[in-house]
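Moving on to chain A:
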Amino acid sequence: METNEKILEVENLHVSFHTYAGEVKAVRGVDFELKRGETLAFVGESGCGKSVTAKSIMRLLKPPVAEIKPESRIICNGRDVMKMTGKELYAFRGDEISMIFQDPMTSLNPTMKVGKQIMESLMLHRNMNKKEAREEAVRMLKMVNIPGAEKRVDNYPHEMSGGMRQRVMIAMALACNPKILIADEPTTALDVTIQAQIMDLMRELKEKMNTAIILVTHDLGVVANFADRIQVMYAGQILERGTAKEIFYESRHPYTWALLSSVPKKGNESKEELYALKGTPPDLILPLNECPFASRCEYCMGICKEQNPMETSITDTHKVSCWLMHPKAPKVKSFYDREGR
Partner candidate 1 sequence: MKKYIIKRIIYMLITMLIITAATFFLMHSIPGDPLSYMARNLPEQTRENYYATYGLDKPVFEQFIIFMKNLLTEGSLGESLRYPGRSITDTILQNSRVSVVPGGLALIFGLIIGIILGIIAALKKNKWPDYVVMFIAIVGITVPVFILASLFQYVFAVRLQILPTQGWGQPENIILPAVVMSFGTIATYARYVKSNMLDVMGQDYILTAEAKGVSRFNVIKKHVLRNAFLPCITLLGGQISGIFTGSFVVEKIFGIPGLGFYYISSINDRDYTMIIGTTIFAAGLFILAQLIIDIAYSLLDPRIRVQ
Partner candidate 2 sequence: ACGGNNEESGTSDVTVDGNQLDAEQYYNTYLSSDPTTLDSVKGNDTYSWSILLNIMEPLTRLDEQDGENVRVAAGAESWESNDDGTVWTFHLNDNKWSDGEPVTAGDYVYGIQRTLNPDSGSVNSYLITCIKNGEAVNNGEMSVDQLGVRAVDDKTLEITLEQPTPYFLSLTDTRAMLPQRQDIVEQYGDTYGAEASNIVCNGPFKIESWTHNSEIVVTKNDEYWDADNVYLDKVTWQIIQEETTVFNSFDSGSLDTCSSGTPEWIDRFSEKDGVESYEYENTTVRYHFYNTQDELFQNENIRKAFTYAIDRDDVNSTIYFDIHKPSYSWVMGPVTTGENGFYREQVGENPLQDIMGEQDPKELLLKGMEELGLGDDPSTITVTLSVGGTTQWLRTYGEYFQQKFKDVLGVNIELEQNEWGTFQSKTNSGDYQMGYMSWTIDYNDPISMLEIMKSDAGSIPTFWQNDEYDSLIEQASREMDESARTELYKQAEQILLEECPVCPVTNEVYHGFVYSYVKNVATTPFNTMGMKKVYTSGR
């Protein structure tokens, strides 16, 4: 089923927010591509620009506060998203690409019944009439495991629990069988059984409709099970990317190691401290000419503080931006102890 057809290409994406203190450069030159039917996971530090990247793909960031720099290119299905006009955008959003937002409470219209909110895109993109749309909405709610879906379609968002709202968001995004689905932390509020079911659902969608999925998540468990490729982001940049296996087993970047090490070990009885990075991420307002991770990196070298490393290809798919990849650099071993889990 998998074809190699690229459905989305993002090149040199730069996104800034103009704030009172200066320009917050939230995304700094992100490149990636997405093929049909593929799942690309974004993991990374909180605040590193994952959601911003996702929103910029849909051109949802509003000027004048937010600015997608003109040098950025977003090509979706052969069309340049940056150049789309209003009408084209409406047709593009929701139909070709849809998004599950991170904040389910604030992302749902508080004065509209959830059913209606789902129906809205159905009627818009799948030309359903009211009745059909409503039936479909109920079906969608059932699909995301909301009990009593017939009743729940008439609920308002505030009457639902956090997880239910999130599932409504999911249902809404899935409603139109988009070609690309951007899921921004879709299962944070869901318990594991439902999470598993939702992931099954997305997998099914992917297989049936050949949907490409961008999955933003912190749950390495989910990533491990679900993603084809993983990109590790930090401070607006991609530090490492590769297939799931490459990232989990052969990661080269100290930040990736830190991430993997932070997960509590299963069955670990001792209540010892979890591994955690020290310090805080860099201020995104500052110009960064160094490796963004340098200040928190155990293996920081002199060069790291002077120059941003180039991306080094390890394999076709596995690329790392780290001075440690430099031939002159000392060889270090991952401190992430996989066997310990």
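Candidate entries met the following condition: all candidates are chains of the complex that A comes from, given by their letters.
The definition used in the following text is that a contact is a pair of C-beta atoms (placed from the backbone, for glycine too) under 8 Å apart; a residue touches a chain by one contact, two chains touch by 3 or more; residues count from 1.
A quick note: this is a predicted structure, and the numbers were derived from the prediction, not measured.
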{"item": "Single touching candidate for chain A, where 1 or 2 all sit in one complex", "value": "1"}
{"item": "Sites on chain A touched by candidate 1 in the complex", "value": "55, 58, 60, 86-87, 89-95, 98-99, 101, 103, 106-112, 117, 120-121, 124-125, 156, 158-159, 169, 172"}
